[in-house]
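The complex appears here minus one protein chain, its other protein chains still in place.
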């Protein structure tokens, strides 16, 4: 089958890849580009583990075709934070013990970033609804929401 | 599978019309990719319509608002004018899935997927929305309620694509609302739903449209329900009449999401609640 050549910017780097038209962005990220921080929990947009930003919009990468992303700017969990310093959101997740098994964490970190860019001062309810598409089976969400609200506050203070 | 990303609707329509195998339009992809993943669809051709400028427009003119077929839920949500004119339609579209889904999913995709439980559809029908259908050779405009003909089936001919949804212009005191029932607070498919759109004159309901979702093979426009509240101030008696008319119009199935009895009862409850919200939005007291 003929593969399609796609050019994107991923986490600030120019990335070119070949993919079959039916390959999802999730497959491309994980299997072609080795960006395994983006996780597959369901493949049907129901769990949010594969959340990424495309042109600053939050999406499930399992519901995007790789070929669709030609010319797009993509940000994955690997692009959040610097190599020597975690992003405030990541720090707060650790500080609040907002993860147990950690499989949902990359998706939640990406979604939280999108939330706080859209709404720097979310209420608890707003945070809960925004993150409703990110399933976590371990934590009961309590510590996640606390981490998100704390990150929001810290980011507002330093803004 | 081939992937094409044409820049005009006509071109897209011709590609699909000319494909011998299975061809699908790709807008947000939130239904299509799930179908592909689960093996329900195995397309030979996918036509991405997001590169067609007309599909990406939200335009307000004298006759109303035109929403392009590839406009995502999150873009609808950030259009303040539209939210003010048709809050029910925007809310209904924004109820589809998570914020991740909202970044991609479209009203037109929701309509063409032809699920009886589609959230945006009862709201669009209640609003009196029309679909602009473009084929390889001609265009036509049809009321939204004429698009879905049954679960997963539409009246569109092969090669016909919906380019936009036209919402009528808002005049005078008017309001719309959409409510659905789901067991959780998000992420579920509607078990039953109701959209209500009404206008007021001298404090009384002048016109109304009531449409139910997930209570039959397609969304159901319930004229008797509308009649029950026209001329009223939404007093308890007319609301009850409306709710009864809604329940009577239900022809649902029992499935993993709800029972016949449940859907029938709750359809009336939701219609009542939606009517009250629409009434309030129209400035009714």
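Residue numbering begins at 1 within each chain, and the chains themselves are lettered A and B in the order written.
Please note the rule applied: a residue touches a chain if its C-beta (ideal position, glycine included) is under 8 Å from a C-beta of that chain, and two chains touch if they have at least 3 such contacts.
Methods note: contacts and distances are computed from a predicted model.
Q: Given that one chain of this complex has been left out, which of "Carbohydrate ABC transporter membrane protein 2 (CUT1 family)", "Xanthine dehydrogenase family protein molybdopterin-binding subunit", "Thiolase C-terminal domain-containing protein" or "Lipoprotein" is its protein name according to UniProt?
A: "Xanthine dehydrogenase family protein molybdopterin-binding subunit"
Q: In the intact complex, which of the presented chains make contact with the chain not displayed?
A: A, B
Q: Spell out the interface residues on chain A facing the chain that's missing from view.
A: 20, 22, 30-31, 34-44, 46-47, 49, 76-78, 80-81, 86, 90, 93-97, 99-106, 109, 124-125, 127-129, 131-132, 134-146
Q: Can you name the residues of chain B that touch the chain not displayed here?
A: On the side of chain B, residues 37-39, 181, 183-189, 191, 255-259, 261-262, 265-266, 269-270 touch the unshown chain.
One rule holds for everything that comes next: only the chains that are shown with their structure count from here on.
Q: What whole-number Å value describes the gap between the mean CA coordinates of chain A and chain B?
A: The separation of the two C-alpha centroids amounts to 29 Å.
Q: Which part of chain A faces chain B closely enough to touch in the complex?
A: The touching residues are 4, 20-22, 24, 43-46, 48, 51, 54, 57-60, 62-65, 67-68, 111, 114-115, 129-130, 132-134.
Q: Inside the complex, what are the residues of chain B that reach chain A?
A: Those in contact with chain A are residues 1-3, 5, 26, 28-30, 33-34, 36-38, 46, 48, 50, 72, 74, 97-101, 103-104, 185-187.
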